[in-house]
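A single protein chain has been omitted from the complex, and every remaining protein chain is retained in its original position.
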Amino acid sequence: MRDFRYWLGEHKGTLLALAVFILMFAIYTGNHTAGFTPNVVNTAANKGVLLALVAMAQTMVVLTAGIDLSIGMIFVLANCLASTIVVGTPLQTGLGVAGVLLVGAACGALNGVIVIYGRLQPIVTTLATGAIFYGISLFLRPVPGGDVNSDLADALTTKLPGGIPASLVVLAFVVLLIWVPFRRSLLGRAVYAIGSSEPAAYMSGVPIDRAKLLAYVLAGLLASCGGLMLTFITYSGEASATIGGSYTLNSIAAVVLGGVSLFGGSGSAIGAIFGAFVLRTIGDLLFVFDFDPLWQPLFQGVILLAAVTLGSFRLLRIKNRLDLFG
Amino acid sequence: MAAPLFRMDGVAKRYGGVRALENASLFVEAGRIHAVLGENGAGKSTLIKIMAGVVQPDEGTLTFEGANVAFPSPQAANQAGIACIFQELSLIPDLSVADNIAISNPPRRFGMIDRRAQRRFAEEALARAGAEDIHPMAPVKDLPLSRRQMVEIAKALARRPRILILDEATSALTAGDVAKVFAVLKRLRAEGLALLYISHRMHEIDELADDCTVFRNGHNVATYKAGTKSGNEVVELMIGREYSHVFPPKPLARAAAAAPTLEARNLSWTDKLVDISFKAQAGEIIGLGGLDGQGQRELLLGLFGVLRGLSGEVLIDGKPTRIGSPRAAKGRAAGMALIPEDRKTEGLMLPMSVRDNLTLSGLDQVSRLGVIDRAKESAAIERMVKLLAIRAANVDAPVGALSGGNQQKVVIAKWLMNAPRIILLNDPTRGIDVGTKQELYQLLRKLADEGATILFYSTDYDELIGCCDKVLVMYDGAVIRTLTGSEITEHALISSALNIETGKERRLA
Partner (left out) sequence: MTAMTAILKDAWKRADRAVLAAFACIIVLLLVGSLYSSSFLSPEYLLQQLQVASFLGLIATGMMLVVLLGQIDLSVPWVVTVGGMMSTAAAGWAFGGEALAIPFGIFCGMAMGFVNGIGVAYLRVPSMIFTLGMNAVAQGLMVLRTGGFAPQDHATEAMRFIATGRTIFNIPNALFVWIAVGAATIFLLSRTSFGRAIYAIGNRERAAYLSGLPTQLVTLIAFTMSGGLSASAGVLLAGYSTKAYQSMGDPYLLPAVAAVVLGGTNILGGRGSYVGTIAGVILITLLQSILSVMQIEEAGRQLIYGAVIIGMLLVYGRQRRQF
């Protein structure tokens, strides 16, 4: 029984995010059963999966006690690149997909190399590399356009028989193929160790450089998965700084809502996925309750603030004020 | 005598202009416990870090079983069979006990960590260290310090090392834990483990050590079999000159009981402080004694306004005063100062200059309407540097470049700028060289004679005996005994600390 308690403690954040999501889902379906058609679900799922993938990417870096402000731009870059090379015969398409993923991983690697060997802080590094990635995107797609293999796109973004959105299946695959092995691997644990206490990790002989590099590379890879999915949904590529910026900032919000600590060392990408879904569906909730859509951005902002402030209630229990400080 | 398992010869390490080690040597033999003694700054920690692969030597050779070796990283030393338990623990707070114990080489299945096998491995390691009560899935950050040290020991032993190094590893352990650990160490010694033990506690060394080495100024000044030198001889080796307890004389008569400047009535806080009451007068130096972790630190923090939910009353000059923060404690109403436990993280901003650190608490004294008066500031700084004999090459250099003793002086000077009436000190002489210690004792007595009320917590019995007019011995959060004047003896302190009623020859337990 104690084992279960410990397991609960370890996954507190994720479970909380899941609970919130289920709650919202229940409120939504409870009040708007008519609108719960497979099409609506599919669109919502597509929107949610996009942010979920980027949130997973951000989780990787945040776990190391870093932050990736270029993640939205890798997303956009992948989108633009995909709209150029994920076309043609199945072989070409396959190579195109591989190419996009490789470029995403390379972007992540660039971030990682500068942070690890250049010894620059992640926040300023990714600030600058974000501009670089955006520049490359603009180079690929000066104006919105391009195309994508429509068979593949349709397959991955429509409903499967039974009403399950294909994008959710894609998300599940990504989780199974990338997150789960990572979480159980030595390097994955090393990432958590680094975020928790880098000096202690060093003293314990944890492979810090390799683990950090892996985290950044996987972040780039996951963001490019998101970019691919965006291309499949919109059938085009657009080098938009607004989209990139908004995905970056929303990924941070999703990560926090998902119970991942910005200080590193605790949390899970699965929590971030639920955080992303919660973030994406807040707007839909408003729609359900017939709120004036003009109120939506304010509502989202206030909910976000309230959600992150909730964690402050544990402060009321702190008896030694020195514990308030790091 | 068998050839030593491990030796270091001619090792040198310099940090900038400071020579941490110069022509240092050491040998370690299998099946023997070798104690290393020395003042802080003598080079012991650096030596250990070199052995453990945490830092690289500038010169010298390391020999393991006759062959030359080099350890470029902690991992390399681990693989060679050297395990080290440092003062700053190497545990990852957010990971579980099992994850920490098996951090570097966990059992694996298909490339993934085999959680179940790892847990068994951890349980075995914990049992071997005598810590079966610790649950392998518990997150380390939720464990109290004593449990964490046991996990650290289990982690080191789990790797089945040939050489085990303990650097002040028992400082937070309860007496029961220490006994268990010592039993484990003795058993391992019988099995052929070589042990290197750094400690300041003479009684622990008496109990454990086979050989002793004294370090001073970065090299080995003496190596001898345990028990062949007296306590005083050892201390003299450590400080390099004749040693005599130099504590300033205490005032013979206490003036007629004036109203106490500081009085505590029924102070309680969570389970760490239980109904504490005492009175302190101007000119008194009161010590807090007892084993480590009985609430002494919490009492000082509570008086200083750091604790929330402190019940009971604090009276300053007879008036009940509510102190809600260090800022309030510092103010005119209370006039308090606290020299905190860890000067590097709580007392100083290491990258900032000596000047900036010195004036930090006393900015009100040298500024008007928030604007700092440079002339006043410089005058105040000069005064403090002279008063405390702070040896700093340049007042504008970072305070992190100063020695431990001088850093502590800066912390004290910082507070003296406010002319505090009540001075609280939390283990002020930890990690300070003997010369500076003596200066501090003189200073405390001088401040008391000038009218301050001083309350300090120390883990050093000699200090409590030599400096204090009164000692409150704490146990489990309460003051179980108050010793005054000539009652303060080592015997009384120790027996009260262990909550033993009658005198009995102390055995390490």
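For clarity, chains are labelled A and B in written order, and residue numbers in each chain start from 1.
We take it that a contact is a pair of C-beta atoms (placed from the backbone, for glycine too) under 8 Å apart; a residue touches a chain by one contact, two chains touch by 3 or more.
For clarity, every value in this text was computed on a predicted model and none was experimentally measured.
Within the whole complex, the absent chain has one touching residue among A:A17, A:V100 or A:I114, and that is A:I114. The chain that is not drawn here is touched, among residues A:Y134, A:W179, A:F232 or A:Y247, by A:Y134. On the side of subunit A, touch with the chain left out of the figure occurs at residues 67, 69, 114, 118-121, 123-125, 127-139, 142, 198-199, 202-203, 242, 245, 249, 252-253, 256, 262-263, 294-302, 304-305, 308-309, 311-312, 315, 321-322, 324-326. Hidden from this view is one chain, which touches subunit B at 54, 306, 325-327, 329-330, 338, 340, 345-352, 356, 359-361, 363-364, 367, 370-372, 414.
Everything below uses one rule, namely that only the chains that are shown with their structure count from here on.
Those residues of subunit B lying in contact with subunit A across their complex are 54, 73-75, 78, 86, 88-96, 99-100, 103-104, 106, 108, 111-113, 115, 135, 137-139, 269-270, 298, 301, 306-309, 325, 346.
Across the complex, subunit A meets subunit B through its residues 2-3, 6-7, 9-10, 181, 184-186, 189, 192-193, 195-197, 199-206, 265-266, 318-322.
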